[in-house]
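Here the complex is missing a single protein chain, while all its other protein chains stay put.
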Amino acid sequence: MKTPLTAVAVSCTLKPSPTSSSSDLLATQLLDALADHGVTGDLVRAVDLSLRPGVEKDMGGDDEWPQIRRRVLDADILVFVTPTWMGQHSSVAQRVLERLDAELGETDARGRPTLFDKVAIAGIVGNEDGAHHIAAILFQSLNDVGFTIPAQGSVYWNGEAMHTTDYKDLDETPEKVESAIGTATRNAAHLARLLKGQEYPAG
Amino acid sequence: MKTPLTAVAVSCTLKPSPTSSSSDLLATQLLDALADHGVTGDLVRAVDLSLRPGVEKDMGGDDEWPQIRRRVLDADILVFVTPTWMGQHSSVAQRVLERLDAELGETDARGRPTLFDKVAIAGIVGNEDGAHHIAAILFQSLNDVGFTIPAQGSVYWNGEAMHTTDYKDLDETPEKVESAIGTATRNAAHLARLLKGQEYPAG
Amino acid sequence: MKTPLTAVAVSCTLKPSPTSSSSDLLATQLLDALADHGVTGDLVRAVDLSLRPGVEKDMGGDDEWPQIRRRVLDADILVFVTPTWMGQHSSVAQRVLERLDAELGETDARGRPTLFDKVAIAGIVGNEDGAHHIAAILFQSLNDVGFTIPAQGSVYWNGEAMHTTDYKDLDETPEKVESAIGTATRNAAHLARLLKGQEYPAG
Partner (left out) sequence: MKTPLTAVAVSCTLKPSPTSSSSDLLATQLLDALADHGVTGDLVRAVDLSLRPGVEKDMGGDDEWPQIRRRVLDADILVFVTPTWMGQHSSVAQRVLERLDAELGETDARGRPTLFDKVAIAGIVGNEDGAHHIAAILFQSLNDVGFTIPAQGSVYWNGEAMHTTDYKDLDETPEKVESAIGTATRNAAHLARLLKGQEYPAG
């Protein structure tokens, strides 16, 4: 019997609910695939919350980041999904990364960063070009704050150069995307389970 | 007598007014240097306005992007300044880029993109590492929507790896930064004047 | 009568001659389009020459960089074309950028960098995703050493995510690529002519 694990998927679409979103779709597909590996989790659409600019864990006032923060801290796996605009991750995605930056100053009882032992995977959708660049930025930023990146931990889809089709409007999920979802989630679950069983040592 | 030019500097600090800001400082220095070349302009701190997520020129509701948009469209030179967080441009900077994306669909009476003939320069400040990467992203994004980039059109400062000093807290502006400010603004003014005199041809 | 201009296209394919190359194809298309604007030029395939690692203008021995360097210094417009591997510009492209780095230390009789007044445009081809990222890196690197980037100065093609078709194997050039070639070359010629007529001032 495998150790149960939890995940949170943060979708960084620019579109508030209830508008349909390609990022939400990919995030949901990643959560569904994780479920096959004993991981339960759910989705938060970041743009629906008031995430104040800044790099503190709570910016006060109407800041709703602490809600997302709590869910990230409680989860074993972070599924970070962003759309592509002008070849870049969304401003909402960058806001989430900035807020995670505060975790660099946080440590657990053994003096280790609070995000150690957690695994992150990246999902990127776009009409066209940008995914490798964004995966790179997400991996660097999330790794800097303490996440571990499993082998082949990114999943992306975009269309041909300068095309305008949305991922959510495809007739079906392309086979290569299905395959990448399978690999990334299988590896994420395996790795998170290993790290939950044997945490990174303290320095 | 040189043709008078105008500039708008958009500072993308995460800190609302009236907190002091390194981005605002560099933006002001760039505007001051542009003034030596017959360019008048002023500064907008983007985080002080409500910039709705999305890629339309007006997202409706309390969206204050149209104010910045108008100033960008009225200016000959855009001075785009961002802080560095986790090696990236700020979420506020990405929001501004996303909103400029709408200009891709806008054309003037001659069928040319609305931002053609305008020149953009980049300013980047940070405690540490990230500036080349950010300059690259700013140049690509701003160029895609129609801005022209003058020779050596970026100015940056950051400290040694993993240091924490802010640009605004330096005893004085480093000589190499002064020199870069001189070059970028001199070239921006020259180029904007040329393009104002002889616009890009229509296709 | 327009001022005649010259261009050099540097193709950074990994494939030595005479193998056919998508980068060479796009470079040739860009040169052909420049010809419509009074620009004559030709193509160099960088991988056919021995470009020694290092950042001096001549690394000695069998170094053939000085041949390319001379052609770049003689041209008004640089057409820089690279394939995409793993979402990145090729090692050959990076080698060319590194060698151009030496120009940072070179100045003309008026004390200006040797590459000032020259215009650069970027061409990027790939089976899939990577072009915006590469355009960004090319613009930043080429701008740092002194090139000016005309409005909408990049042209790219890649296929849908994880597809494997080469640009050279398309039945015809996609309309959007044709259009981008037209815009980038028209703007490059206009800008190079302006700068040739009125050079950037000395500091």
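A, B and C label the chains in the order they appear, each numbered from 1.
Just so we're on the same page, a contact is a pair of C-beta atoms (placed from the backbone, for glycine too) under 8 Å apart; a residue touches a chain by one contact, two chains touch by 3 or more.
Since the structure is predicted, the reported quantities are computational estimates derived from the model, not experimental observations.
In the full assembly, the chain not pictured is in contact with A, B, C, by the touch criterion defined above.
As for the chain not pictured, it touches subunit A at residues 113, 115-117, 132, 135-137, 139-140, 143-144, 146-154, 179, 182-183, 186-187, 190-191, 194-195, 198, 200-201, 203. Hidden from this view is one chain, which touches subunit C at 14-16, 47, 53-55, 85-92, 94-95, 97-98, 101, 137, 140-141, 144-145. Where subunit B meets the chain that is not shown, the touching residues are 86-88, 129-133, 135-136, 156-162, 174, 176-177, 180.
Just so it is clear, only the chains that are shown with their structure count from here on.
Subunit A and subunit C touch with mostly matching residues; of the residue numbers seen at this interface, over half occur in both copies. Separating the centre of subunit A from that of subunit B, both taken as means of CA atoms, is a distance of 30 Å. With centres defined as mean CA coordinates, subunit C is found 25 Å away from subunit B.
Centroids built from CA atoms put subunit C at 36 Å from subunit A. Residue numbers of subunit C whose C-beta contacts span two or more other chains: 132, 135-136.
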